[in-house]
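What you see is the complex with one protein chain gone and the rest in place.
And then subunit A:
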Amino acid sequence: MIIDITEVQTINSFSGSEFLKEIYELIWLFVPIFVLILGIVIGVLVIVWLERQISAVIQQRIGPEYAGPLGILQALADGTKLLFKEDILPSRGDRRLFSAGPAIAVVSILLSYLVIPFGSHLVLADLSIGVFLWIAISSIAPIGLLMSGYGSNNKYSFSGGLRAAAQSISYEIPLTPCVLSISLLSNSSSTVDIVEAQSKYGFWGWNLWRQPIGFIVFLISSLAECERLPFDLPEAEEELVAGYQTEYSGIKYGLFYVASYLNLLVSSLFVTVLYLGGWNFSLPYIVLPELFGMNKIFGMTIGIFITLAKAYLFLFIPIATRWTLPRLRMDQLLNLGWKFLLPISLGNLLLTTSSQLVSL
């Protein structure tokens, strides 16, 4: 009898601890996601601030200065304002498509952050398909733009949506062979492995030096994928009012705004990961852990800091191009994508495979 009771008790306690353990695991599944999303939100706010300040400097004006010190809180104030603005649904449009468009654009871009590593263990999911997941998911966003352009039932929106779809599919094609050559060089699609492959020789080990052509093609294509200024045909103010965003107001417009900056951040983070050596300190002959001792948490912080520093320094290029290059025409855009970048990127892939073949 006594044995029975103790047995039952042990079984009970065991199942109880199992249950607790499951809850614990579930919480631990969600904590990093929330931390990442919080980080992304802060990152986007910083980008908006940076863009406005740099634009102001380029145009010799002051820029945001009242909301918070140096106008840091300007983007937050704008977002809050958009929450309070009326959400207008055009009477002749398709309500479901109109609302689903911005949501799909934001969610699909947010999902790409899943595979970005901020340190050797600081990645949400170190999937073996890594960059391929990014390529796959990033082509969902144009569907959202097309839906919003079509759902508005406005001629400007419709043209803008079509242009957005045409542009992003045209520049997806040169982008994928570039990423393919990178994963060929590092023999893995996992973003962590790609960064590890660049960790030797400081910044001489960056893929930037091994793939200069690929880097330039990637840079141009990712600018076009983000719809940044030399390629902002889908929302060209002078021709299409605001493209697919014409009918939007309130928080749905805000979601498009957030989506474009999320896209900019994710592409600069991918440039960092694929070409600029990720979280590595990147100065030859200096090994950071030896410099500061083997403190793990400190190492992680340094990793995050270096990744973000590289990404944000890189962001100066897209922001400066916005105010230096004029917009392309539609035929020039498609010619650049199909007749110039596509052959170059395929040639680059061939060159990479040949050099890998020689080194086999």
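One rule holds for everything that comes next: contacts are C-beta pairs under 8 Å (C-beta built on N, C-alpha and C of every residue); 3 or more make two chains touch, one makes a residue touch a chain; residues count from 1.
Here, contacts and distances are computed from a predicted model.
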{"item": "Choices \"NAD(P)H-quinone oxidoreductase subunit 3, chloroplastic\", \"Phosphatidylinositol-glycan biosynthesis class F protein\", \"Putative rRNA maturation factor\" or \"Protein FYV10\" - which one is the UniProt name of the chain not shown", "value": "\"NAD(P)H-quinone oxidoreductase subunit 3, chloroplastic\""}
{"item": "Of A:47, A:75 or A:110, the one touching the omitted chain in the full complex", "value": "A:110"}
{"item": "Options A:33, A:62, A:283 or A:317, residue touching the unrepresented chain", "value": "A:33"}
{"item": "For subunit A, residues in touch with the removed chain", "value": "29-30, 33-34, 37, 82-93, 99, 102-103, 106-107, 110-111, 114, 124-125, 127-128, 132, 139, 150, 152-158, 162, 165-166, 169-170, 172-173, 176-177, 180, 183-184, 187-189, 241, 246-247, 250-252, 254-255, 330-331, 334-335, 338-339, 342, 346, 349-350, 353, 356-357, 360"}
